[in-house]
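The block underneath contains the structure these notes are about, expressed in structure tokens.
Just one protein chain is left out here, and the rest sit where they should.
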Amino acid sequence: MQLAVLGGFVLAAFAPLLHRWFGERAGLVMALLPAGLALWLFGQLPAVTAGQTLVFEYAWMPGLDITLTFLLDGLSLLFALLISVIGVFILIYAGGYLKGHQDLARFHVVMMGFMMSMLGLVLADNLVAMFVFWELTSITSYLLIGFNHTDPEARKSALQGLFVTVGGGMALMAGLVMLAIAGDSWSLQALTDKGEILREHGLYLPMLLCVLGGAFTKSAQFPFHFWLPNAMAAPTPVSAYLHSATMVKAGIYLLARLQPSLGGTEAWVTILSLVGALTMVTGAFLALRHTGIKKVLAYSTVMALGTLTMLLGIGTEEALIAFATFLLAHSLYKGALFMVAGILDHETGTKDIAAMGGLRKAMPISAICAAVAALSLGGIIPLLGFIGKELMLESVLHAERFSNLLLIMSVAAAIMTLAAAAIVALRPFFGARRETPKPPHEGPSTMLTGPVILAGLSLVFGVLPSLVSPLVMSTATSVHGSAVESYLSLWHGVNLPLILSLISLVVGLLIYRHWERWRGWQAQLDPILNRGPEAAYFQFMNLVVVVAEWQTRMLQNGYIRNYLVMTLLILVGLTGHALVFRHDFDLDVALDVRIHEALVAGLMVAGAVTACIMRSRLASVAAVGTMGFCIALTFVLFSAPDLGITQLLVETLTVILLILVLFRLPRFATLSTPLERVRDVVVALATGSLITLLILAVISGEQLPSISEYMVANSVPLGHGHNIVNVILVDFRALDTLGEIFVLALAAIGVYAMLRFHADEYDAAKQRLPHEEYLDG
Amino acid sequence: MVKSGTLILSVAARLLMPLQLLFSLFLLLRGHDEPGGGFIAGLVAAGAFALYLFAYGLTATRAMLRVSPRDLVGLGLFLGVLSTLPAWWNGQAFFTAQWWTVPLIDYKFSTPLIFDIGVYLVVLGSVLTAVVALVENDRD
Amino acid sequence: MRPEVALPILIPLMAGSISLLFWRLRLAQRLIAVGGTGALLLTSLWLLVSVSHDGILVMQMGDWPAPFGISLVADLFGAIMVVLTGIIGFAVAVYSLATTGRGHEAFGYFPLMHLLLAGVAGAFLTGDIFNLYVWFEVMLVASFALLILGSEKAQMEGAIKYVTLNLLSSVIFLSAVGLLYGMVGTLNMADIAQRLSRVDESGLIDVLAVMFMVAFGIKAAAFPLFFWLPASYHTPPVAVSALFAGLLTKVGVYALFRVFTLIFHQSPSYTHEILLWGAGLTMLSGVLGAAAQFEFRRILSFHIVSQIGYMILGLALFTPLAIIGGVFYIMHHIIVKTNLFLVSGVVNRLCGSYDLKKLGGLYRTHPWLSILFLVPALSLAGMPPLSGFFAKFIVIRAGIEAGAYGVTFIALLVGLLTLYSMIKIWAEVFWKVPPEPDERESEEEESSIAPIRQREMWQLYAPIVGLALCTLFIGLNGQPIYELAAASADQLLDPSRYIDAVMSNNGERSP
Partner (left out) sequence: MEPLMAVVIGILYATAIYMMLRRSIVKLVIGLMLLSNAANLLIFTSAGMTRGAPPLIPEGASEPLGQVADPLPQALVLTAIVIAFGVLSFAVVLIRRAYEIVKADDLDKMKDTDT
């Protein structure tokens, strides 16, 4: 099982090769894998519907509790079947839709990668593994939405989809970690049994909110719904697959999967049913606002996703059966409709419904498919969509909370959905014939296979619900957590849901008839709609950039003294804080100074201070030199002859060097304002005082005996030298000295290169002098 | 300022230079027992060459040095690293001092001494490299 | 005597000095560059194998018993860092063959590179706090020289900031070492740790701890001490940037990990709390800095800062899992970051610019390069199943387990914004249609872009492919890497093992 999925990734990587071998038919060859998988999954149907859960274990990173264990129960089987079956048709369809496209091979790479990620997502038992696949679907869908990457709009939409879903993914990651901590397990299956512990846990609410953040963004729930219609910038096969049947349902899958662990609480029921209902109405309402066929379908997908979320929120047995049925129905009809939309686009050259009409003669098969699928979308007997809608209304009626509110919203959504269904199925094919950019004709067989079969299945399952009843029930069982014993039927007799359906049919058709007027009316709401969540998204993105620029101006502003001041303030602030609050000052120092020593020290200070205030460069350097010589004298006075000599030599050389260089530099000018100088003095004094205090603290505290006693004792016997400092330098601590000479050598190379090598001049010189004469000057 | 110095400078340089170089060698060799050592000695030697440079100019100094100061740096570093290795031969940790007595003059020769000579060469070479580069740059 | 403990330092030192002796022989320098770094990589692997077999290895330099001489200590963490140094050194050396100008080669590029690696390896292996300072300086001066190689205007301006702030950091470090020596009278880190536990003035220890924190914080480019990094990293030749990006700041991070696990772990509620704040702000301000940029290498430079935050976060949380996360993050980051810089170099080589606005269309013309960019870029953003995901996941899991929700939230947000930056580069450089260049400019550019020869192709791409494979390997088969990180975290959290290894391994000398 794992092998099949991982093999799929490998197959994806080899897609370009397959294209070299099989040319245009590579898509068909690749479709063999999901087809095989689908067959295998069908084979598992009896076992799963009998209530078994199949587990395929595989360790991955046991240290982090990450396994690649796959789990097959009703829920994952339903999803896996949808993914692989629709995947087969999509691969076939894409071969027609993108025929001759230069990037078809790349498309197959990413599409196959996506398909396998999606399969991994619904099959994984481990939270982390599931999350890995979750994020992989985000990335691959980014690459698919941006398939037409030269189009700025496509890039923008792709980024939007990615940003929203990955943003949710971040929340999800936190949520999953909390879930695992609270439930003390990383296995979804194990967590199913720990519902009570989880719901009682202190982290329950944050955990729930984080998980919902992930699920809602992925499944385009309000207020994150806006990315989905924008994702229609993708080629139609992608929209048909990702944005109707699979990826957007990942969030729904997650919610369903966690229903036994997290569901049923007040928070769960409230949030899911209200957000779901709101999404449902928003989607249905906005669907009627657009004339682009893919946009209409996309918003109707939002509607469906909202419905599914709402049903999970209601969470009764009835609702979960409705959930499973609706899910299946939606995947079938929406896949078909999108593919038909692609055919229309492909064969007429436009996506605008308003520009189409009367195409049924030219495209009879497409027209029939569209009609059947749209009937299912509209929830009209005898299609599977009808069963789904009836069950939905039924369970809303019996909802424990918000029943009336949800009912009103559901009926409203049903009305508008019906209108939308009529728009996509009737408008293009019936009525007066309109001129399209390309002369219309029926799509090729590769493109028709998918819609015909999917629409056909909608009808077959509608008429004979017993065919899918076991699968639906076993899905509902997985979601419910305990066995669900029921069966689907087409006809429930005349009851309230049926009456509501009839009402929605009538009102929906009315809206369809007056669609233009309805749109005019909707347009008046534009000012409000334009301030929706999408505007908030753009504002957030702008805010990031604005804050970023502001921060860069504040911090990384190019002024080195600002950098220095900041660094020093941090040093003084942190160290000073520690010194004041962590250390008990107990100054206990005896001052034992001789007069000549005090003189040297005084001269040192005078030198340093003079160097600061002198306006003349030479005087400043001389003052620094004086200070250096005083330091040398101090070394000699306090028993360090080697240091004294070294300091003397180094100081001399440094002063000479400074003078050599100063020749080339301008005089000092007063550049800073008085205020700046005051600030600098304050910073300088603060740092200086800190250092003084630190030294005092160290010398007045306990000082442990030094390791140098050993060196003093062993310098002659073991080191064979009488100058202990030198023995330390070349023997005890020779490694320091080794490093030191390398520093010196490096500085010399640096100086040499800096003075003799200028890349721009060098290039010019090299052209003049072909031999490397320039190198050594 | 570089090409030629005053008469006094050139005479001083000519007279002082051998003395300074000798003195630097003396500082180097006695460094293990008295104040001195490779670093101080190297600086003194560098001072000698620098004086010569200011007195007689770049070309003369180059001729006198024979090798590029950069090569001195390389050689010094190489000696420095090399002096750590003999210990490995004896199965001891790197840097473990090895002492050999030179038979005739009874001078104790050791890896720390090689190391100190490396230091000497690096200091001499580095300072000269920088000074020569500065002077050259001024000439351009 | 275990030579592998010292060889990762001595080999690049030797290679550097020989390379210096062959100053004029370009071919010899190039051979030594590949041979020397290759040998470094091999010995570092040898070291890692030895350490994971035999535990912490110690070499007392000069055979002086600890704490009187200088001890080189290789624990797992140190050995891992040395291996990373070897990998990056080798990759950059090969890459340099194709990208370094002849002038740079003639003026000491390769010797400088070797010595930089020596400084880095020395810092990772030394067990002596003053010796650490010396290696810092070796590394620093080598980086100074590499930074200015070519003497272009931007390099000079960047170098002044880089040099000044790093010298300030060195002085703070040196002062702290002086004060510490005044207090405990020893320099060997294991001995310091031992003696500090006997000192009753814990307050002063905290003061010094904070001082070290600031000094290393500058080296590591933590908030708000990172200014030198974005000011300079985009100025030198790209191979130098890549080397810096991979290794230099990590030496600061390493030093933080070392001293705050070995020496200053008395009052984590104080010191590690400061680190926690620093970590959060570093992540945030780094990633925001990147969001404002439109230059390939500047974006990457700011991301170094933000990623440093994750590593410090691991240290600051100070739980076993968090330390594992920190170590894992360092391993992942060094490889990925270097690789991104290498890719940016290839892009520059192909299009003659680092400016996102002037680039475009590479997805069409160079699909393989696009994939090679995506792997490290998505890994940097923490996308699964690449190395960065697991690194981030461990840190975040540790954060939540420790109850540090605020900083975990920041870490997640920063992950998102990192992705945003990487996608920005992707969309601009690879997906976008290349802009029409001005006529004047295009003439200029066309003359400056040389076609890539076949051999150069290998030298450019082989390191990138190799590092990308490392990233993939860590992602797809993270268990051994995780175990390695876990074992090294184990050692870090139990300093007594380090102390015992150093103090008991005494080659007694007789006169």
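Order as written gives the chain letters A, B and C; numbering starts at 1 within each chain.
Keep in mind that, in the parts below, a contact is a pair of C-beta atoms (placed from the backbone, for glycine too) under 8 Å apart; a residue touches a chain by one contact, two chains touch by 3 or more.
Please read these numbers as outputs of a predicted model, since none were measured by experiment.
**Student:** Could you run through the displayed chains and say which ones the absent chain touches?
**Tutor:** Contacts of the omitted chain with visible chains: A, B, C.
**Student:** Quick one: say which of A:Ala190, A:Leu657 or A:Ala765 touches the chain that got left out.
**Tutor:** A:Leu657
**Student:** If the hidden chain were put back, which of A:Val85, A:Val411, A:Leu633 or A:Ala747 would touch it?
**Tutor:** A:Ala747
**Student:** Please pick, from A:Ala50, A:Leu591 or A:Leu675, the residue that touches the omitted chain in the full complex.
**Tutor:** A:Leu591
**Student:** For a quick check of understanding: of A:Val55, A:Leu209, A:Leu529 or A:Ala608, which residue touches the chain that isn't displayed?
**Tutor:** Touching the chain that is not displayed is residue A:Ala608.
**Student:** Just checking the interface: what residues of chain A touch the absent partner chain?
**Tutor:** Against the left-out chain, chain A lists 552-553, 556-561, 564-565, 568, 589, 591-593, 597-598, 601, 604-605, 608-609, 611-612, 617, 620-621, 624, 627-628, 631, 634-635, 637-643, 646-647, 650, 653-654, 657-658, 661-662, 664-666, 668-669, 671-672, 680-681, 683-685, 687-692, 695-696, 698-699, 703, 706-708, 711-713, 715-717, 722-725, 728-729, 732-733, 736-737, 740, 743-744, 746-748, 750-751, 754-755.
**Student:** For review purposes, identify every residue of chain B that touches the missing chain, sorted by number.
**Tutor:** 33-35, 39, 126, 130, 134
**Student:** Name, in rising order, the residues on chain C that touch the hidden chain in the full complex.
**Tutor:** Touch set of chain C with respect to the missing chain: 130, 134, 137, 140-141, 144-145, 148, 151-154, 156-161, 163-164, 167-168, 170-171, 174-175, 177-179, 181-182, 185, 187, 227, 230-232, 234-235.
The rule is short, and it goes like this: only the chains that are shown with their structure count from here on.
**Student:** Go ahead and note the Å separation of the Cα centroids belonging to chain A and chain C.
**Tutor:** Distance between chain centres: 26 Å.
**Student:** Could you please state the distance in Å, as a whole number, between where the Cα atoms of chain A are centred and where those of chain B are centred?
**Tutor:** 61
**Student:** Please compute the C-alpha centroid of chain B, do the same for chain C, then give the distance between them in whole Å.
**Tutor:** 36
**Student:** Two or more other chains touching the same residue: where does that happen in chain C?
**Tutor:** Touching at least two other chains: 13, 16, 20, 61-62.
**Student:** Using the touch definition from the top, which residues of chain A touch two or more other chains?
**Tutor:** 731, 734-735, 738, 742, 745, 747, 749, 752, 756, 776
**Student:** Applying the document's contact rule, which stretches of chain B touch chain C when the two form their complex?
**Tutor:** 68, 70-71, 73-75, 77-78, 80-81, 84-85, 87-88, 91-97
**Student:** Quick one: which bits of chain C touch chain B in the complex? Just the residue numbers, please.
**Tutor:** Touching chain B from chain C are residues 1, 3, 6, 10, 13-14, 16-18, 20-21, 23, 59-63, 507.
**Student:** Enumerate the contact residues on chain B facing chain A in the complex.
**Tutor:** 31-40, 43-44, 46-47, 68, 70, 73, 76-77, 80-81, 84, 95, 97, 99, 108, 110, 112-113, 115-116, 118-119, 122-123, 125-127, 129-130, 133-134, 136-137
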